[in-house]
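A single protein chain has been omitted from the complex, and every remaining protein chain is retained in its original position.
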Amino acid sequence: MNWFYFSSPSTFYGLAGRLAPWCFVSAAVLAAWGLYLGLLVAPTDAQQGEVYRVIFIHVPTAWMSMFLYFIMACYCGLTLVFNTRLSAMMARAIAPTGAMFTFVALWTGSFWGRPTWGTYWVWDARLTSELVLLFLYFGYIALANAFEDPRRGDRAAALLALIGVVNLPIIYFSVQWWNTLHQGSSVNFKGTSMHVTMLTGMLVMSFAAWMYAIGAALVRVRSIILERERRTQWVRELKAA
Amino acid sequence: MNSVPQAPGSFSGGFAWAMARDLRLAWRHPDEAVLTVAFFVLVASLFPLGIGAEPQLLQRIGPGVIWVGALLAAFLALPGLFAADYADGSLEQMTLSPHPALGWAGGKIAAHWIVSGLPLTLLSPLIGLQYGLTPDTLLVQALSLAIGTPVLSLLGGACAALALGARGGGMLLALLALPLFVPVLIFGAGAAEAQATGLSPAPHLSLLAAALIAALVGLPWAVGAAVRIAVD
Partner (left out) sequence: MTGKHRSGTPDVLQVRDLACRRGPALLFSGLGFEVAGGELLCVRGPNGCGKTTLLRCVTGLTRPDEGTILWHGEPSHVDPERMRAGMAYAGHLPSLKDDLTAEENLEFSLRLRGAATTPGERREALAAVGLDKRRRIPSRRLSAGQRRRIGLARLALDPAELWILDEPLTALDDAGQALFTELLDRHLAAGGLALAATHHRLAPASGVVRELRLA
């Protein structure tokens, strides 16, 4: 099999079109299941009461905000090293979804913070570094679109994304490195400190977020491909058909 | 005579070249460096006027205000770092020179720091006195600026090179650079604050020094790559 078959924009355009609906359908099903588990089945938390249920949105979106940045940075590395066209388009397609997840994570976090900490916002290490992540996404999007020549924007923004990768471990380990208000992780490799249904609900919601992110990126990359390749033969044929 | 000249380029050659040239240019026009310093002093003086001149309050906010002032002053000096060289074609010649990019990029940033970061560092104790900081806090403050402002110059240099030729100029540069400055600000101001409240500033200073080492290793390379993208 030719591994580079789908790295050509024209073939990937078709593949993305076929995959995207499945991603959205599975995202919807998983989200419905996850929310059912989280809001109706999971027991009330002994310490935090009903408020804790925001974690079914908050934790998956926060994970995705970091994970998507990592994936985006990987595509950016490919762009710079191999000068591939599709990887740059994928990075551009992921960025808005990543920014959205970062924003939702911050927003749901502040809703949780108000009843729990008594304030919508504190300047602790994790919140601050997550806010920096949001601005890194904004910076990436702004820089990528700031040039007449899209290829130039691709490469400049890719380099920025790679510099920003330093922020990821800071976010991830901030709750361990600094003694902050933000609570430590409830899930780790040695087992969890939470009820099984809670954990299941959270994982299901994470997969839903994942599926949504893939679907959204694929839909967006399709429109980027069409825009970039609008002068090529295959797009003209597509238009004629 | 040999047919192909042996590569006459070297890291030190490029570094010395960029540093000598940029310092001479800065010397011809000292107003830019003076403006940076004046801006720093002005910003730092505005806070007591705006917040109120209560000595205890000033002592409390002093380290943070000085750091924010230094950060903004360093940021304002950024656009000039590469813009002129980009406009007159000097950057093209640098990319095409036999000296590795690491050399001249490093030299340019070092010169930029000498013109912007170093005066701010040297001036900070004076501003600190206005805020009633104790001598040892002043010392830690100056030390944190001495370690932190090179990181700002390196990070800012990479961002300024990335934003060359982009639409949106200054605002775009702010969006790119300021979030990256955040950790430096936190550790830098944290060091002096720790000293002022009787804690050890060592952890903050070591983190700052670690950031400086990481920046020295990675960022000149990134600046070279960004310039290469810009002149394409």
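By written order: A and B. Residues from 1 in each chain.
Here is the rule we go by: a contact is a pair of C-beta atoms (placed from the backbone, for glycine too) under 8 Å apart; a residue touches a chain by one contact, two chains touch by 3 or more.
Small disclaimer: the values here were computed from a predicted structure and weren't measured.
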item	value
Among B:9, B:135, B:170 or B:203, the residue in touch with the chain that has been omitted	B:9
Chain not shown: contacting residue from B:89, B:135, B:169 or B:203	B:89
Sole residue of B:48, B:80, B:100 or B:150 that reaches the chain not shown, by the stated touch rule	B:100
For subunit B, the residues touching the chain missing from this view	1, 3-9, 13-14, 17, 20-21, 24-25, 28-29, 84, 87-90, 92-100, 104, 231-232
Contact set of subunit A toward the excluded chain (per top definition)	83, 149-150, 230-231
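The rule is short, and it goes like this: only the chains that are shown with their structure count from here on.
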item	value
CA centroid of subunit A to CA centroid of subunit B, Å	32
Touch list for subunit A against partner subunit B, complex	80, 128, 132, 135-136, 138-139, 142-143, 146-147, 152, 155-156, 159-160, 162-164, 166, 170
Touching residues (chain side subunit B, partner subunit A) in the complex	155, 158-159, 162-163, 165-168, 172, 175-176, 178-180, 182-183, 186, 214, 218-219, 222, 225-226, 229-230, 232
